[in-house]
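With one protein chain removed, the remaining protein chains of the complex are shown where they sit.
On to chain A.
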Amino acid sequence: MWREHKHVFSISNVFKLKESKRAVNSIRSLVEEEDEEDDVEKVSWSGEPVGSISWSVKETESSIRSTGEVRDQSFPKIHTAPSLPKNSSGYSLSSLFKEHSEKLLTSLILYLLDCRWSVHDDVILLWQDYVSDWTPEETVKRMQQGKVYSLEKFRSLQDKLLLLDEAVNAHDGNVITAVLIYLKKSLSKEILFRELITREIALRHYIHYLKEIGEQKLLVELFKDHLNVRDENKRRDFLKNCLSFPFSPDDATHVQDHYTLLERQIIIEANDKQVESSGQADIFKKYPRKASILNMPIITTLYYSCFYHYGESDGTFSSPANIRKTFRISDKQFLLTCLGARAKLKAWFDVDALFTTKNWLGYTKKRSPIGFHRIVDILQKNNAPVQVLQDYVNLVEDVEQKISLAQKYKCHDVIINTYRDLKDRQQLIVYRGKVERSSSEYRKIEEILSNSVRLWGEVSPRYRSRICFPSSKLNLNH
């Protein structure tokens, strides 16, 4: 097509750029004036063939300009600069015409046809041929309107990109996708991809399109893809490939962790499955595994490890300590998860050990990164017996909170001891009324109350005022 056109023009040698521009400019002002006067004319001129000619002029222009540079012509240079379309000569001419181009160019061509070319058969053919060609703008408009259009006219990379930019400007996803499908068909992957990188909107559409038709080969999309890989080994290998993707350093850490986690889960799962079926370990007999550990979150994996692999040495992949270290789990999360798992197993000794720290003199002390009141709640949810609960209620520092928790979970000893330590005779008498006469608690209160007067002495008014309304604090929380 290119060559044919060029041929025609070089023979006729009539149509010169400068002339056309001059003619255009002279007609332009004319047309603009007309424009405002005559609306009817405007409508009748906006038919299809008109816009096509602006394209033909553009073609003509570039073909003339490149006389003697045929090679450049047929292999247009690919500019990577995003401003490429604007620099191209075709665009500048059409932008010169802007809205008036259609009418104007039709007038121009008709004028030329009329004066000089009217008898030339070639020109008639050419004219008909051009009628089926449209500018990017016109083509996009026709696509939106659902009229007949043809993308095959856009041959050079330059033209294709112009078309793409025009489609993007129209914001119509449908048209953008149609253009992209054409580009995908007619351009090499590397070139298309390089061009798309500078065109975010078009790129997104392209990714979406690839996703839709199941061609998930683009880098970032590829990562998302891992969610669809069902087989854990394939998934792990896939993730391994993803490690080389250009993630932000932050994300890269997460992807690495994700990979490491899955890798371990596969090892643990295989091992435990075997141990469970062989019936070697009591823990699996007593608490058969409900589900596979594969693809579970880290915290769930840690819980599993605290449940089935507690006490293993740090070196094994499945030990809680190793998981904690590898995935940099925070102290709070580790404690909560561990506590949950050991309490579920009613391993109160382990629970106790979680909080016990030894100082350099060998004294032991209970410490926790989380308030003991929350520890009590968690233990209670796991049906810890009162004997266990009261140890932790006792560790609650705030006296009011301690008493309200003790009342909530019926830790009589804690309440009685606290009142005794506070030397609050009044509250003890009140509390005596709440416990059964035959109970050991009752006897204990009696015992304390009847103890020597010296024990009681003066009741501290400061404490009294604080502990008189233990329940009022609770109400405030609601």
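In the analysis below, a residue touches a chain if its C-beta (ideal position, glycine included) is under 8 Å from a C-beta of that chain, and two chains touch if they have at least 3 such contacts; residues count from 1.
Quick note on the criterion: contacts and distances are computed from a predicted model.
J.: Please identify the absent chain by the protein name in its UniProt record; candidates are "Glutathione S-transferase", "Large ribosomal subunit protein mL43", "Afadin- and alpha-actinin-binding protein isoform X6" or "Vacuolar protein sorting-associated protein 33A".
T.: Its record in UniProt gives the absent chain the protein name "Vacuolar protein sorting-associated protein 33A".
J.: Would you indicate which residue among A:183, A:268, A:298 or A:338 is in contact with the undisplayed chain?
T.: Answer from the full complex: A:298 touches the omitted chain.
J.: For the chain left off this view, which of A:142, A:208, A:240 or A:273 is in contact with it?
T.: In the complete complex, the chain left out is touched by residue A:208.
J.: Which residue from A:177, A:271 or A:368 sits in contact with the chain not drawn here?
T.: Only one listed residue reaches the unshown chain, and that is A:177.
J.: Write the list of chain A residues that the hidden chain touches.
T.: Missing-chain contacts on chain A: residues 39, 42-43, 99, 146, 170-174, 177-178, 181, 200-201, 204-205, 208-209, 212-213, 223-224, 227, 250-251, 254-255, 257-258, 261, 295-299, 327-330, 332-333, 336, 374, 477-478.
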